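Here the complex is missing a single protein chain, while all its other protein chains stay put.
And now, chain A:
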Amino acid sequence: MALSKKTLIHMYETMNKIRLFEQKLQEFFAAGEIPGFVHLYLGEEAVATGACSVLTDADTITSTHRGHGHLLAKGGDLKLMMAEIFGRSTGYCKGKGGSMHIADFDLGILGANGIVGGGGPLAVGAALATKYKKAKDVTVCFFGDGASNQGTTQEALNAASAWKLPLVFVNENNGYGISCPQCKSMAVVDIADRAAAYDMPGVVVDGNDVLAVYEAVTEAVKRARKGEGPSLIECKTYRWRGHFEGDACTYRCVEELEEWMAKDPIPRFEAKLLESKTLTQAEVDKIKASIAKDVDEAVAFAKESPMPSTSALMDDVYA
């Protein structure tokens, strides 16, 4: 697929943005400056980036408890995200949501979600709204291998197919649901096989190859926009960190982690861009430095921002 230089560079920037943002979170969580749970997306950047790069602002996504990558790839603001994760009043959700509950409806981000499998039915609703209004937008539902076993996910796949909705299910198969390896939670090897049960295309892609994800999602989005219904794309990937920060992760072996870290999606893509002369080394360095600066500014913004006032507690319970 011939992609414009602009798109390629945007994808490269997005992956680095997710990486550096999350490495900062890792650092600040360890320092005790971030409350609650933090589930990092490190190692999985190619999935969100490949998928969201196909979408416009009018298209919608539903995200998961591991949502920072999806949100940033969909255009989420670094500062507003950082402030929310630090629990500040200037954050995306005024400090009421935190890492697991960030949304930006202007960007089509229908929210990260603390409930595993919570996103599927919501995505069905969003896609239904599109069809109802006879618009051409699509919805992407991100969900994990663990979430694929939840009834809500299976119900969503079925309804989306029965109603021929413009919905793309992007499964992020990182091999584990907390400590539970895929082989213990399901009998199939490829989650994409389940698409057959709902009569929709099911595709397996290398989730650490941003271009492979982009291509598969492009096909599925085309199909969705034409009114031909949903698709299921399974992206095989791996999470580098424990399930949450603080998880000692004793249920996985180091060799497995090392094997996957050698398939780091960012250097892989970078090498392609350098080889094809889309970017020079100097440009790569410049991009990384500029993102690092943006991330630092986001941290500074978060830290300078006030905590929410208790007088705001009862706001927004009802419209």
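One rule holds in what follows: a contact is a pair of C-beta atoms (placed from the backbone, for glycine too) under 8 Å apart; a residue touches a chain by one contact, two chains touch by 3 or more; residues count from 1.
To be clear about the criterion, contacts and distances are computed from a predicted model.
Trainee: Match the chain absent from this complex view to the correct UniProt protein name in "Alpha-ketoacid dehydrogenase subunit beta", "ABC transmembrane type-1 domain-containing protein", "Iron complex transport system permease protein" or "2-acyl-glycerophospho-ethanolamine acyltransferase".
Mentor: In UniProt, the chain excluded from the picture bears the name "Alpha-ketoacid dehydrogenase subunit beta".
Trainee: Among A:Gly98, A:Gly175, A:Gly207 or A:Pro265, exactly one should touch the missing chain; which is it?
Mentor: A:Gly98
Trainee: In the full complex, which of A:Gly50, A:Gly67, A:Gly117 or A:Pro265 touches the chain missing from this view?
Mentor: With A:Gly50, A:Gly67, A:Gly117 or A:Pro265 as choices, the missing chain is touched by A:Gly117.
Trainee: So one chain is hidden, and I want to know which residue out of A:Gly36, A:Gly227 or A:Pro267 touches that hidden chain in the complete assembly.
Mentor: Within the whole complex, the residue contacting the unshown chain is A:Gly36.
Trainee: For the chain left out of this view, which of A:Ser185, A:Ser276 or A:Ser290 touches it?
Mentor: The one listed residue touching the chain not shown is A:Ser185.
Trainee: Could you pull out which residues of chain A are in touch with the chain that's been left out?
Mentor: Given the touch definition above, chain A has residues 35-37, 87-89, 93, 95-98, 100-101, 113-117, 146-147, 149-152, 177-180, 184-186, 251, 307-308, 310, 312-314, 317 touching the missing chain.
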